[in-house]
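In this view, the complex is presented without one of its protein chains, the others remaining in place.
Per-chain numbering from 1; labels A, B and C assigned in written order.
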Amino acid sequence: MDAIYNDLKNGKIKSYNLETIIFEKTGNWEEANTKAAKLRLRFLEEKTGKKFEAIKSHYTDTSDSEKNTTGIEQQIGGAVVPLGFAGPLKINGDYVKGEFYIPVATNEAALIAGLSRGISTVNKSGGIKTVLKHDGMARAPLIETPDIEYAKNVSDEIKAKGELFQSMKVEAEKESRVTKLIEIQPFQLGRFVHLRFVFQTGDSMGMNSATRYAANAIKFLITKYPEVKLKSLTANLCSDKKNTHINVLLGRGKSIETEVIIPREIIEKTYGIKIEDLVELNQLKNNQGSALAGTISGFNANVANTIAAVFIATGQDAAQITESASAFTRAEIKDDKLIFGCTFPCLEVATVGGGAGFKTAKECLEILGCSGPGKNPGDNARKLAEIIAAAATAQDLNLLGAEAHGYELADSHISLARGK
Amino acid sequence: MDAIYNDLKNGKIKSYNLETIIFEKTGNWEEANTKAAKLRLRFLEEKTGKKFEAIKSHYTDTSDSEKNTTGIEQQIGGAVVPLGFAGPLKINGDYVKGEFYIPVATNEAALIAGLSRGISTVNKSGGIKTVLKHDGMARAPLIETPDIEYAKNVSDEIKAKGELFQSMKVEAEKESRVTKLIEIQPFQLGRFVHLRFVFQTGDSMGMNSATRYAANAIKFLITKYPEVKLKSLTANLCSDKKNTHINVLLGRGKSIETEVIIPREIIEKTYGIKIEDLVELNQLKNNQGSALAGTISGFNANVANTIAAVFIATGQDAAQITESASAFTRAEIKDDKLIFGCTFPCLEVATVGGGAGFKTAKECLEILGCSGPGKNPGDNARKLAEIIAAAATAQDLNLLGAEAHGYELADSHISLARGK
Amino acid sequence: MDAIYNDLKNGKIKSYNLETIIFEKTGNWEEANTKAAKLRLRFLEEKTGKKFEAIKSHYTDTSDSEKNTTGIEQQIGGAVVPLGFAGPLKINGDYVKGEFYIPVATNEAALIAGLSRGISTVNKSGGIKTVLKHDGMARAPLIETPDIEYAKNVSDEIKAKGELFQSMKVEAEKESRVTKLIEIQPFQLGRFVHLRFVFQTGDSMGMNSATRYAANAIKFLITKYPEVKLKSLTANLCSDKKNTHINVLLGRGKSIETEVIIPREIIEKTYGIKIEDLVELNQLKNNQGSALAGTISGFNANVANTIAAVFIATGQDAAQITESASAFTRAEIKDDKLIFGCTFPCLEVATVGGGAGFKTAKECLEILGCSGPGKNPGDNARKLAEIIAAAATAQDLNLLGAEAHGYELADSHISLARGK
Partner (left out) sequence: MDAIYNDLKNGKIKSYNLETIIFEKTGNWEEANTKAAKLRLRFLEEKTGKKFEAIKSHYTDTSDSEKNTTGIEQQIGGAVVPLGFAGPLKINGDYVKGEFYIPVATNEAALIAGLSRGISTVNKSGGIKTVLKHDGMARAPLIETPDIEYAKNVSDEIKAKGELFQSMKVEAEKESRVTKLIEIQPFQLGRFVHLRFVFQTGDSMGMNSATRYAANAIKFLITKYPEVKLKSLTANLCSDKKNTHINVLLGRGKSIETEVIIPREIIEKTYGIKIEDLVELNQLKNNQGSALAGTISGFNANVANTIAAVFIATGQDAAQITESASAFTRAEIKDDKLIFGCTFPCLEVATVGGGAGFKTAKECLEILGCSGPGKNPGDNARKLAEIIAAAATAQDLNLLGAEAHGYELADSHISLARGK
């Protein structure tokens, strides 16, 4: 390895080629990856004059010997986020029923304490109901046409769902085992058209396949409309990793509703407030405050905390927290009970592919009973989405209860962060 | 430990009390935490009939014996995200100058490859310039007043920056060593007023102190205006962990501008496109596409990828990806060169406190040369913000270059994810 | 009349009953209306000690003797907005072909001058192309259901477009001669569902009939789903008289695209700028500036001026300027020409009903050749929408040309407003 290291240092070999070079000698991807990571870290240690023991000791292999892939490029080790749990949380959903321990990866003291209290409040009320409204991953290539009339005609023919749509569907699905094209939604802006493809992608998050399959369909479209050009495989109408209203209205990934019905006395005992106080704060904060702040989907107290924490625990794409943390929190009183719930328009999750198969993530998914592909394709991912939605609702409930107390938020953070 | 475990199982002791119970026997927080985590994991293993070796083996202690705190509640171990690096990236900023290896924690194949190519393009152009426009963490308590006139009078007196403001500043800063109150921005809605406090919080992210110190100032305000009531310590005007336009306009955390000037031939060689193509795609995608999608701050190709990846590597609060991944990407041609850059209105980062002190995060910050407090308070956090902004700009540049090629995005993801 | 006036003054009769009281004596609505207006004005004159000759002399009767209606309530006379024209403008659209003088009601000096210059620029380039993408007026009643599952089931059944949808369509259309139900778009939020009905309403703007017919369909829905309650006939998802993104994405009223292809030299001669300057300003102002300002649909220079002016001239509902003035302005260079155009997602116009039949409005519609019902129902309203879109595009073109000059805007306003 020292020879290779010297070559690396002298620039004779490129850092990103290390795995391949070592593999050629050893014939084993896992070994090649592990050694490459160590060499890189040694290089960084020499450059900086520091020791990176923790990074090294938390190395996780990301290669896949079946698929013959090296995994994450330029790896040096692992980043650890402290992992705890909350619950169990009682959920009665479309794809999930039972009690679940929620794995939570977070750097923030007080987060799990708050979530736990929210879960306890929910459980005392008999648990939380969840409903899946929509399941579809979107990718929207942008096509260029000669003029606004041509653009309109292409859009109209696709919308008509006739022969052209059917052929594009066939093309889109031809390389797929699981993924199905559900819809193509054209949005014309001048002579350009965004074609928002919506796929059901089984238990994977689906961006990569959606991109590839949409491209295949576009290639076919161009054979029929030769004046159409592909401008870009995406031009932000998808919308991936941006917080947008199109995702709110039309959904992306999973769209989930949650609902918990809470007797008056449970709120009073837990938070020392009346249910009217909580409803009022929801109105002042999650509706009026958010409206004044100028937001597209931030009509909630803080669903991002739970969504981020479970995303990291279960190996999701963390950049998708940007749009997945969209939620509309509702609180109303009916029959003297608090009806509390959230609408999550675009939770994007997976139980296979990407990080879902990496070690700690896989174990976290096992804690939830939804690691790997579902019995029916997509059932595990839908289950995971409902669990995350349920947990985030419990946390939003708790935060509103705590904040309706005025000074509690500051005190709890401080007491927890400072050790009482 | 077995006795304690049995008590845990039988419900005689609460899971969240484990640390304290063990500490009472051992007198050592680290030991208590480690053991508590193991007991909880054993409990989960028994419940699920599975083994969670990876979670256990990546346990990271989060206690702080100096402060006598247990750290993250209900811990069971660690969640690992694969860690690689890109770079070094040449940056010439207000608080950062030099070449930096960027630690990147991600589950997504192709991300580091793309970032690396973007960095290479930037470096060939002489590096990237960064400017810090604003540094201030906001917390906005909501106060209730008797009527709209009273609300206006309170707002006006605070805005006048006279005696009342000065006294509130003194109160806000009285428990602080580093944190300074910069401004109080009142936003009236009826008889309610959101008071958006803006603090400079040194090298910590600052939410906890901002919350506590704002509460202290409000307590003082109420002594002067006894009819004022604190309704909630926050009502979403801050805005924390929500994507809002108030953060875009007024900034939150650090507001950064980036700029790189790229000779025509570098783009042509790297991406096989003309600089005009890249400028056009920026216009079609990051401006028109995003506008049509309905977004507040998603006028970029994909800054979220890099921001999320460096946030996780360096121990930031992952829920703040929601607003930190706000960016306006610009591309124009001047003197036959591409001027490329991004505006990041609200990057929220820390080099002390929270996860910044945990093991792998601390090492990642050391790779960047900004672990712990800066020489001048805040300099390290500002440096980190500029580095993240620079790296995210490099990635956005690369993505636009790649997407301007039409089919490349799909191909690169697939080839990388599947190992050619 | 004096006796009636005294009764009015003494409060014995209510001002809003005047028409009916006089009609009972005269048996003629027009006479009753005219006299009632005079009495009211006399009353106001006495109250204020002023003379309102202009208001009186511009009285316009709004009664409809065929329908036996009194028209606008509490009328006192007429408000005059100065009326001019611009053009003729060459348009080649889906429902309009030829040259049109544009009637423009405005208080703003310089507006018609600017519009005229824009039209001249368009005509020199061979005229403007318009395309109608969508025609549908929306009204969205809000229904309440017992819980989130019930809400989802109702939504799904309506979306399925099966028997329930067909029956609701029959009910919605049963009182209509012209209006057709096109779609029902359900948007669930918790246990509530907004049902966005989309109608084609012929040449009337259609809000009143859409409201009534949607109500009829809801009444039927409730017979099938007795646990459904009508909460409100609208809850802002329509969206009427509010500027919203749902109208941008899904359209409301007419959705129009416009396009004009302008040779380089025409822009240079008219504005003394290069086409590159105009494209750059469109990017800096209508894309980046608007994005930074935080807007949903204001990605244009100033389409509101023309839209408001033609709306008032032709008797449209002026409150709908709020959303009708939505536009995305585009400018690009292709084959050394400027391609310029706008996307108008939600222009709401009528040529029958409301103010379209009042005197000056009717004449303005005659100038445009689209007064009253079209040969095919809706053709006149669609023609009017395309004309307004074309004219607003010409004005936006002119404004960008002028503003790219830096100081011209201020100078032109001032010179025109002050008489050179």
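Simple rule for what comes next: a contact is a pair of C-beta atoms (placed from the backbone, for glycine too) under 8 Å apart; a residue touches a chain by one contact, two chains touch by 3 or more.
The shown structure was predicted, so the numbers you read here are calculated from the model rather than taken from an experiment.
Asker: Among C:L8, C:L39, C:A331 or C:A361, which residue is in touch with the absent chain?
Answerer: C:A361
Asker: Looking at C:D64, C:E227 or C:E268, which makes contact with the chain not pictured?
Answerer: Going through C:D64, C:E227 or C:E268 one by one, C:D64 is the residue touching the chain not shown.
Asker: With the full complex in mind, choose from C:T34, C:N92, C:S255 or C:N300 the residue touching the hidden chain.
Answerer: C:N300
Asker: From the listed residues A:G294, A:G315 or A:P373, report the one that touches the chain absent from this view.
Answerer: Checking the options A:G294, A:G315 or A:P373, the one contacting the hidden chain is A:G294.
Asker: By the contact criterion defined above, which parts of chain A meet the unshown chain? Give residue numbers in ascending order.
Answerer: 245, 248-249, 280, 283, 287-288, 290-292, 294, 296, 299, 328, 330, 332
Asker: Since one chain has been left out of the picture, which residues of chain B touch it in the full complex?
Answerer: 129, 131, 133, 147-149, 151-152, 155, 187-191, 245-246, 249-250, 257-259, 294, 328, 330, 339, 341, 343
Basically, only the chains that are shown with their structure count from here on.
Asker: Which chains share more C-beta contacts than any other pair?
Answerer: A-B
Asker: Same or different, please, for the chain B to chain C contact, judged on whether over half of the interface numbers appear on both copies.
Answerer: Counting which numbers both chains contribute, over half are shared, so the two copies meet through the same residues.
Asker: Roughly how many whole angstrom separate the Cα centroids of chain A and chain C?
Answerer: For chain A versus chain C, the centre distance works out to 41 Å.
Asker: Please work out the Cα centroid separation of chain B and chain C, and write it as a whole number of Å.
Answerer: 44
Asker: Residues of chain C that contact two or more other chains, please.
Answerer: Touching at least two other chains: 245, 249, 294, 328, 330.
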